[in-house]
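One protein chain is absent from this view; the other protein chains keep their places.
== chain A ==
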Amino acid sequence: MATDTLKSTPGASGASGLRRLLLDNGALTALIVLVIAMSALSGDFLTTDNLLNVGIQAAVTAILAFGVTFVIVSAGIDLSVGSVAALSATVLAWSATSEGMPVVLAVLLAIATGIACGLVNGILISYGKLPPFIATLAMLSVARGLSLVISQGSPIAFPDSVSHLGDTLGGWLPVPVLVMVGMGLITAFVLGRTYIGRSMYAIGGNEEAARLSGLRVKKQKLAIYAFSGLFAAAAGIVLAARLSSAQPQAAQGYELDAIAAVVIGGASLAGGTGKASGTLIGALILAVLRNGLNLLSVSAFWQQVVIGVVIALAVLLDTVRRKAGATPVAAGTGGNKGKQAATYLLAAVVAAAVVGASSFLHSGSSEAKSQKIGLSLSTLNNPFFVQIRAGAQAEAEKLGVDLTVTDAQNDASQQANQLQNFTSEGLGTIIVNPVDSDAVTPAAKAVNQSDIPLVAVDRSVNNAATAALVASDNVTGGKLAAKSLAEKLGGKGTIVILQGQAGTSASRERGSGFAEGLKAYPGIEVVAKQPADWDRTKGLDVMTNLLQANPDIDGVFAENDEMALGAIKALGAKAGKSVQVIGFDGTADGLQAVEAGTLYASVAQQPTELGRIAVQNAVKAAEGDKVEKSVMVPVKVVTKENVAGFTG
């Protein structure tokens, strides 16, 4: 009899259907609120082009997240998807170019790689009884390492036929969006209709009950993680196709975005719940947010804060919705209305927070200055690039132009998104500091097509037209470093090299310049070469380890000042006395160490100058004035003698 009273309620009028849909899905409400807020704040947001951009920008995260949905529904976790995506893309590019395999075979091999990684995860978890967190954490490292091994640290150009995957159909429909929708439908189908999909919910809900009901839990888990690997491979291929090159360092940290998308979409990390549609909405929320914040020129640092806050709010909204949703049937009672009101209230707060934060943070595009310029920096995690920004901002102020700065966080695909957003905003000029010279090509070509002049700063853009390149010469700098270090050591001795992040162009160029410069000094022997990822802490750790093996070295070349400073810490009293350290960049901290005598020299670039000159050229280009194709900002070896007169 209780059955009957309930059955009658859902058949209510269709008018309340939409309201019900929104109440039942907190993430969808959050997405709609975001879209409305963004359209209200930026006239560039609600255009077909820009919405397609959002689709493209969501694609990789969404495809990864679909794979992770399977895992999370079955109460597991997969941290390896970002690395597996990079590995699959690398395998594809490597087998199709270096090994000359037919592209079809190469694609199959790449997908097989993804599945194999997933299967290994599954075996470790099912039969090795490792916790999923640990097994996939191990795979995160292994897959990333293998992709570096295969590519030898350099990006590999993608075969043209596969690069079409990053193109558009009929000139407007982007293939990544199609792939995303296709994978989404497959996910929904697998979860809803297939044996393995239904098993995922049972295993995630109660593994022991599933086992005692005859589900082959161990085998299912193999398949679940293999699915995740398969989707990661697909995401990797789409990502690399967009960049026309396979980056060994691509998709770092994407696993966290994917997990966030799944959870925003309403899945529980405890397992048993989750849907493909929710995951898609979660990925779209992240993409809309990044895109909108770019359009609104919110400061790069604040963007991260806003993204974090919105993730928390979206899930909070869903939690409140669930509590309210637990009592939808007993409508009419007072408490229920209160809870619904709470949901609306929270939605309003989210909206107000986003609108408020965005209008507060984006520094007045409303003031309508004459010229708008965008600058996409590879990272702002390093004083060098912060100085580029400072120089650029000072010059923009002086010239009275409106400058928007974004931070690509060393991620080529995020940079492609930012360039896309700049293009759809219709800026006067775009300045790019490429994360990678090859990977930026497709996005740069798109900028070319829109007739917006492109200025490269610090690193070049390959295979696309740039109005100007403003750079200091890394190869020459490397040679200069070799010369000064060798002469200081009297042409004789053993040295070690601390390399930057494997696969970055700066590391390659400085390293090759240094090697070339060293050829003139056969008495100098390089006893070790290890990467410390541009990072001071890692420089300290790696140097400490190297000293264990080579206690008697005479010199150190660090490919940037940060690592050099770490090395000096490791060397302790030896630094500047029995061991000479030479750095690169000439950052403020580096120059201070030069003055103190612990750092022998730094090959100083003039980042402020780079930023300044880049903006100068950008303004000229925007106004149609003639610009020099290549502006070389000189590098200088700064030692104790000349440090006093040098400022970055």
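One rule holds for everything that comes next: a contact is a pair of C-beta atoms (placed from the backbone, for glycine too) under 8 Å apart; a residue touches a chain by one contact, two chains touch by 3 or more; residues count from 1.
The definition used in the following text is that contacts and distances are computed from a predicted model.
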Problem set entry | From "Sugar ABC transporter ATP-binding protein", "Iron-sulfur cluster assembly scaffold protein IscU", "Ribulose bisphosphate carboxylase small subunit" or "Multisubunit sodium/proton antiporter, MrpG subunit", the hidden chain's UniProt protein name | "Sugar ABC transporter ATP-binding protein"
Problem set entry | Touching residue (missing chain; options A:201, A:422 or A:557) | A:201
Exercise. Touching the left-out chain: which of A:46, A:149 or A:212?
Worked result: A:212
Problem set entry | Contacts of chain A with the absent chain, listed as residue ranges | 2-3, 5-7, 193-199, 201-202, 205-206, 208-216, 272-273, 326-330, 333, 335
